[in-house]
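Below is a slice of the complex: some chains, not all, each in place.
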Amino acid sequence: MRIGEMNWMQVESYLQVDDRCVLPLGSTEQHAYLSLSVDSILSERVAAEAAEPLGVPVFPALSYGLTPYFKDFPGTISLRMETYLHILQDMLDSVYRSGFRRILLCNGHGGNAPAGAFAMEWMADHPDASVRFHNWWSAPKTWAAVQVTDKVASHASWMENFPWTRLAHVTAPEVQKPMTDLELLRLQNPAGVRRMLGDGNYGGFYQRDDAEMLAIWSVAVAETRALLEGPWA
Amino acid sequence: MRIGEMNWMQVESYLQVDDRCVLPLGSTEQHAYLSLSVDSILSERVAAEAAEPLGVPVFPALSYGLTPYFKDFPGTISLRMETYLHILQDMLDSVYRSGFRRILLCNGHGGNAPAGAFAMEWMADHPDASVRFHNWWSAPKTWAAVQVTDKVASHASWMENFPWTRLAHVTAPEVQKPMTDLELLRLQNPAGVRRMLGDGNYGGFYQRDDAEMLAIWSVAVAETRALLEGPWA
């Protein structure tokens, strides 16, 4: 259940019987022809659908993340890593104070990976809590579903193009973009990243059939739900 | 226009002809019987409606703010002030790099006031940009509209109870709660704050007629839009 659809009294009641919650981690960054909010939309939505039948509260997505390499695509906002650690610290400390002890970080953006490392540090300071870092799109079953559909899948390609991330009145190209050399990409400054990527898609078609997308989505929801169910530490 | 409904190419086009944007500042905190997301919902929505006819982009609300005094109401998340300054720094730096130069911080939570002070510091470091800090609910015309409606208005009372912040299936009391002694409240630790506030409303009715609410809202939208129109520095 989304926190925005709860008041504090309902959270207090919930905490009498359960101690799980989800913190979705998003980003505001270029996704080629798609919404700048793709990663926030997807991480919050997959979490909300996964948590719904369990009654687990899902906090609002943190809309900003780590994406320095996309700085030359206008509209992108990137936090410093140090800032990001502080936010995670404060968010985890706050839900811990509320009484949550099993916390799923449902991440929607590859660049946010240091959040997983930070979770280990935070757990060492809070030995009675457990934090699970989850990249929803690259978890084993979801990734397998993507690969079965089309092996050429990447950032800002069809695999992020859902009915809820594509924009009205924007038509994406119908070609299959060749994959970018990712190892070379990682050596670039932001100008080089923009030069190599052009429209921002790393490689693959820009859109596929919605039936395929919904099939992948249902795998992702189920896989995320299974993690919420446990086991936890 | 909400950034979530734009892609980077559209932002780039916009920046050819304009350099204004809005960063809404929210909070996830107790609002008595209302949604924990009241401040995020309202700050983003008033900004989006104000900006719509001007075509000015509105970034996703920062869903977390400064609210240490509400820590004992479960579901509340409070960032440290130091963390908050870092986020503001990074967000302002990022939109500045994109090319924005006139930035409205549309704030929905009184506790976030230090963001206004920080804006002064940031401007001293970026002399070709101008940042305006705007508490949408207490701006002169909006506050006047509130006062005309009912002088007993406060945090989590009717004045924050809009169709888009109240919860389905939750019925608020029909009494007018007496105003809390705010000076005494500010001397309390979180336990004392909870003890003094009870359900969290600072004082006043919990709900009023929607026609009154929509009238206030339209004042707020117009007042926010006027700030976007200028003058700027």
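Observations
Lettered A and B in written order, each chain numbered from 1.
One rule holds in what follows: a contact is a pair of C-beta atoms (placed from the backbone, for glycine too) under 8 Å apart; a residue touches a chain by one contact, two chains touch by 3 or more.
Remember, predicted model here, so these are calculated numbers, not experimental data.
This structure file defines a homomeric complex of 6 copies, of which 2 are shown in place.
Basically, only the chains that are shown with their structure count from here on.
The angle needed to superpose subunit A on subunit B by their Cα atoms is 180 degrees, rounded to the nearest 5.
If each chain is reduced to the centroid of its CA atoms, subunit A and subunit B end up 25 Å from each other. On the side of subunit A, the complex with subunit B involves touching residues 3-12, 15, 28, 30-37, 40-41, 57, 59-64, 71, 73-80, 82-83, 86-87, 89-91, 94-95, 97-99, 167-168, 170, 199-200.
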